[in-house]
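Of the protein chains in this complex, one is absent; all others appear in place.
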């Protein structure tokens, strides 16, 4: 049983900086939890507190059913990949991988087997005899990952374990790590994983739940799809999804008895249930719409709203084009399939366009608190 | 003038490992060159050789018009961001940034100005008084970048400078670095940039040219669009583009006087010019098609080819869905807009589908050499 | 590890004119080596020559001095005295390293009650001239009946009383980042395993210097054995060397110097063997950028 | 060590002394079956430190070789060592005259027995004197006259006489003693304790004679000696001595072999007449026992220890083994045996006779032990050093010798 639960966890660094502000989080046994958040939001700090490397200055940390605030790292049954790798410079790659097992008294044969399996998984069998200083950045990172996975801990802590790998290898690793997690679960030895990443794809594809952090405070914890579709606040909305959601200042206003959003000189009526819920409300609001919910052509489904716009520029990304435009003074960007974008070819900056907004997919947030509205 | 040209550059590490095999590359003055390649392909090694940190065991390196093989690093007019940051642990962030300028005897006022500007650019003004060990990974990386950009070198060397930043910050940084490069060029002080990255988006959006490396050998050097559209070989094709191109074993065969590709039990006719060029050719071949060129519905343009397939699984990525399926025994993946994928909902593994391949976008490579065919 | 390897050209690239470096180094080391050269030369000289000639070139080559010196004027040859020296030195080095590393580890990496004051006491004990401690220590060992044995020379070292080394190791450790230790904690190291697998390798250059120092200092130590050892058969080299130097009699300096030169050899050998480790740190060779 | 039949015997010395003594000890063991002598011997360096520590710890050896001057320090009231009076056998009484025994008495207790006696003599290098055309100086005037001749004939660096500072202090004291009849410090007597015996005039002469020795180019000046490798560098180690440019030495007779050892032929050594002032009140000679044997006060078997000492001092077989390794034996039998067997080089014998003649005439009294107390030595050195370096006037130096000397004497008594 390796449930990890944090309650009211706080961290004040010796220099007085308060990095973590009362975090409450319950990670289920065997769950794959991803931490995301801007640089410096305390992801590593939290991880290190779970690992027992950083003292906990407030709150309670439990692993399984045991309070572990004061338990030393080695007694917590964890494996960790450090953001800076922290390989043992005086040991070969093989020994780096084998070290933890050796300490655990693993029989030589099994140890060798597991080390070689891990090396194979991470495509680094040819590196086993090298010393860390003879490795490339990505290779070193793989060793760091390998060091964690040769062990069979109850809790895995990964701190951006794939950041230095190329896309292809990263994709492969992603799959292998997910499979590893699955396999363990299938074998009835589920391992809880806390995984810090900056990579949207990793977060979305690997995480069973994602925890979004900002400045040491949890913003939202939910499944990837839920985060994407129902961000709890403007921060999460902006943070999840790439390219990021358009978030602009807008005005909620009544329109013919139902609600509408005024922005950039345009009035965009809201529809259906949402309109009803907001009817009568008024005032400043943050309007959010993902780039993929804006098209250059009307939607065949007919649920898009044409809005006049001015072109800023376009970016060609192979199969799709990012269209950057203004509505009034407000900047927006849209992500359109390359074939929709043919009409934009040759247009100059400032050219007038009509963009099609899927108002049904729009998000509204309180201007002050940022919290989602209706 | 800071043209960087490498001719027949080789690197043999002291342990006998040959990391770089005769690299020829000409980077124009003021050009933004991106290095990509799998982990361990010698990107850092090349960068470090250009910097003068790694001895050059063969070939000639020129910066400007000068042969610099034996010139010490500090005389080469470069700035560099190290993959492992290499921050000075005993200096505050401010001093880390200011160190190079101080050595250059920059007047105090200007120094302060430039340091603060860089800090602002990298969103780390509040960190200036901290010591490196009080920083998060991403913050440390930003300091490393800052240390390079406060200087005004002729050549910038960036080794995965943004790998530890969150998507949002990374996007912002990407823009700022590009702008910096532009500004310098506009000011008539163009700086040559060599930029190592694993991030496709970075490579595609920032690089004026991209150099693809594999095991110390250059595979292709070209503009991003050209690399995407006309990969020189199967390796480049598979490496550029994300999710990666489907590359499968196939058979070239004549079909009614024109050429066709046989794979997974299907015969896919080639069209137009290509078909003509290949008419009569026969034998093993590697067939490549990018996921974005496979749809769940026929293309409105009518240039897609329906092919029977069996579903493996789907991944939901917010606005799009990755569909993994087999044609015969051959695995493929497709990237389809979410609205096209509605028909796939609820389907079980092994369900029969029809997928639509844009054969016009297909790539054919020689099975043995991997070189592009026609 | 690849010692001969040059991880970066920076540190070991030869300057434009390496011979300049050689000449400068050679000149200075001649200054340093001069005593030894002179001593070796002196072993072939008569007393009169020794006292009148600053040059080292002897007028004849005769190894008699070595032979006579080795035989000594006592019942034993220097073989005995060398053996005695090693019997003292080797165990002493072992217990010194063990105890000092342990204590340094505790001081540098643990928090415990009274740490600051203990550290202050430790450093403080080095500041009182040893000479005044000599008598009290002697009385102490007399009380426990350890006089005329090697115990007083070895036993204190087993309790990390060579605070010089403790202080030194502490300073080294405090300068080494903790990353590796954190990784090892996660890997399940207990404190002792940490010490053995991580701290010791990282401290290797410092530990080697402890070994070298302790060897040379113990070999050279005169006062300790002088006070505690009364039996000639237990004398170490340092005492035996001065055996034949009376106050007023004629001394055959060539013999004395010859054996002094021989007595230097173990120390020189130990240093020479150890010195490559001074420049073979583990901590420095981390991952490069 | 619990074995009752073990005696610890400590001495210092050089190679020859060690070998000889070990042989003698073996002989003693043979003669006393079941007895073991544990020889704790070493070089001089560190001997006193060890002995001090052992004495403080009450674990000193049973029999130990000591310097005469140490008696005063280890046994201020005669209780520092075992009183040997009741333990002495007839052999010792027979062979060592009462005068010799007296040197080992402290407060009436016989604390130690002298092994040999040594006194100051004049040594010359006749070949150099021949070169400058001078006879060996016999009087003070001839001595002083030699200085300028040496300078003229051999140059600035040549001197008729060499010696450490202490040698020169003693030489100057000799003059004063001859003139004024008193040494610097008088030993304790029945009438009173040890005291500064010189008056100011005498002290002034003391300083002035020292100054004259240097100024008139007779003796090597202290700064010169110091600059040549340390003020205390022994004469025989001085290149100028080896080559004969320094042609004389005022030193212990026991140092004769040492001084002769480095002389390059044709340089050789001759004994000079002891310079004496006309109408001298005193011989001015300075002599005292060199080595002594004492028995520790914690010794469990004082009789045995005394027997060992007796054996070493008086047994003829032992004497044959020991030879001159501790100087010329003070005991009659051994000395005569040495002489008989031709073991005594002429020069040493000659010196011995010169000294013995004075002693027999009672003109070589025992100096005050405190005069050779290290603290007192340090004090005298300090004063004469300032004189040598011209840091003080003769009058001030003399006054300091009297007043500070007296104060110091009080403190170390």
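Each chain gets a letter, A, B, C and D, in the order it is written, and its residues are counted from 1.
Just so it is clear, a residue touches a chain if its C-beta (ideal position, glycine included) is under 8 Å from a C-beta of that chain, and two chains touch if they have at least 3 such contacts.
Simple rule for what comes next: contacts and distances are computed from a predicted model.
Undergrad: There's a gap in the complex where one chain should be. From "Dihydroorotate dehydrogenase B (NAD(+)), electron transfer subunit", "Na+/H+ antiporter subunit E", "NADH-quinone oxidoreductase subunit M" or "Sugar ABC transporter permease", what does UniProt name that chain?
TA: "Sugar ABC transporter permease"
Undergrad: One chain isn't shown here. Among D:22, D:42 or D:55, which residue touches it?
TA: Checking the options D:22, D:42 or D:55, the one contacting the hidden chain is D:55.
Undergrad: Which residue, C:48, C:93, C:208 or C:254, contacts the hidden chain when the whole complex is considered?
TA: C:208
Undergrad: I'm checking contacts with the chain that's been left out. Which of D:6, D:27, D:91 or D:231 qualifies?
TA: Spelled out, the listed residue whose C-beta touches the missing chain is D:231.
Undergrad: Quick one: say which of D:21, D:39, D:75 or D:283 touches the chain that got left out.
TA: D:75
Undergrad: For the chain that got dropped from the picture, name the residues of subunit C it touches.
TA: 4, 6-8, 10-12, 14, 18, 21-22, 25-26, 28-29, 32-36, 38-39, 54, 99, 102-103, 105-113, 115, 118, 121-133, 135-137, 139-140, 155-156, 158-161, 164, 166-168, 171-178, 185, 191, 205-206, 208-209, 212-213, 216-217, 220, 222, 241-242, 245, 256-257, 260, 264, 267-268, 271-272, 275-276, 278-286, 288-289
Undergrad: Could I get the residues of subunit D that touch the absent chain, sorted low to high?
TA: Residues touching the hidden chain, for subunit D, are 48-49, 52, 55-56, 73-76, 79-80, 222-233, 373-375, 378, 382, 385-386, 389, 391, 412.
Undergrad: Contact with the hidden chain only, please: which subunit B residues?
TA: Residues of subunit B in touch with the missing chain: 48, 51-53, 72-74, 78-80, 82, 84, 86-90, 92, 99-100, 103-104, 130-131, 133-134, 147, 151.
We adopt the following convention: only the chains that are shown with their structure count from here on.
Undergrad: Distance from the CA centroid of subunit B to that of subunit C, rounded to the nearest Å?
TA: Each chain reduced to its C-alpha mean, subunit B and subunit C end up 56 Å apart.
Undergrad: What's the distance between the Cα centroids of subunit A and subunit B, rounded to whole Å?
TA: About 22 Å separates the centre of subunit A from that of subunit B.
Undergrad: With chain centres defined as C-alpha means, what is the inter-centre distance between subunit A and subunit D in Å?
TA: 95
Undergrad: Subunit B: which residues touch two or more other chains?
TA: As it turns out, subunit B has residues touching two or more other chains at 15, 44, 83-84, 159.
Undergrad: For subunit C, jot down the residues that touch at least 2 other chains.
TA: 2, 7, 286-289
Undergrad: Once bound in the complex, which stretches of subunit A touch subunit C?
TA: Contacts found on subunit A: 51-53, 72-74, 78-80, 82, 84-90, 99-100, 103-104, 131-133, 135, 137, 140, 147, 151.
Undergrad: Which residues of subunit C touch subunit A in their complex?
TA: Spelled out, the residues of subunit C in touch with subunit A are 1-2, 7, 179-180, 182-190, 193, 197-198, 201-202, 282-289.
Undergrad: Please output the residues of subunit C touching subunit D within their complex, sorted ascending.
TA: Spelled out, the residues of subunit C in touch with subunit D are 47-48, 51-52, 72-75, 134-135, 138-139, 142, 147-148, 222-223, 226-227, 230-232, 235, 239, 242-252, 255.
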